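The structure is given below, and queries will be raised subsequently.
Heads up, one of the protein chains got dropped from this complex, but the rest are sitting where they should.
This part shows chain A:
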Amino acid sequence: MQAEQLQTSVSAHRDLPFDTDVATVHAPGFFTLLRTELTLAVRRRSDIVNPLLFFVTVLAMMPLGIGPDPEVLSRMAAGLIWVMALLATLLSQESLFRGDYDDGSLEQLALQPEPLYFPVLAKVLVHWLVTGLPLSLLSPLLGMMLNLGGAGYLPLLISLALGTASLSLIGAVGAALTVALRRPGLLLALIIMPLYVPVLIFGTGTVQAALDGYSYAPQLAILGGILAAAAALAPLAAAGAIRISLEN
């Protein structure tokens, strides 16, 4: 199975639309890598579709479990959508560095003289573009299905867009820490969930404030602050974690 994976990822690299090789991507390789990763992501469509399908399927389970009472659903809608977005991000995070670790390109990236910060940032950005962003765009539809109040749609969309970007960044640290382990799934959840909590609190707080008729700008500002801090620090921590994992 692993050989097969290796084969597909090698051939994916060979089919790149431009004449380059991952090992010779030169500084400033940020945009090159971004393009490479996006191309790869678009070719592996299941990686994009699966988290979304998971998101929608589990949300469809909720009314079956809780009961279809519109009042109850409407009160829980924001929280449910946020928790599901968090789980969908977490599940897709495991494969963030996996393929590159297996076929050795992660090692090549680490061997470059440039800091690992930008390659990590590029990968996380692509991860958000293919999971977090579509998820946010999809959220008003799910909000409607769960009877979320009309005032909640826009804050839900914005808070999810900002929040899932932070989740992708924070989760990258966990993905990098566990990439050398054989079955990291549950461990990744265990170590990353506590760090997700502030994002979840302010994300649902945004929607709740809007539904209660208050201004939700303060909560969005805090989400933006978390995102800024995460963008500055998380790739550094993830780069350190990658170097540790490569030693293993």
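Details
One rule holds in what follows: a contact is a pair of C-beta atoms (placed from the backbone, for glycine too) under 8 Å apart; a residue touches a chain by one contact, two chains touch by 3 or more; residues count from 1.
By definition in this document, contacts and distances are computed from a predicted model.
For the chain that does not appear here, its UniProt entry gives the protein name "Heme exporter protein C", which is one of "Alpha-ketoacid dehydrogenase subunit beta", "Heme exporter protein C", "Aspartyl/glutamyl-tRNA(Asn/Gln) amidotransferase subunit C" or "Aminotransferase V". The chain omitted from view is touched by exactly one of A:A78, A:L96, A:L148 or A:L177, namely A:L177. In the full complex, chain A touches the hidden chain at residues 173-174, 177-178, 180-181, 184, 187, 190-195, 197-198, 237, 240-241, 244-245, 247-248.
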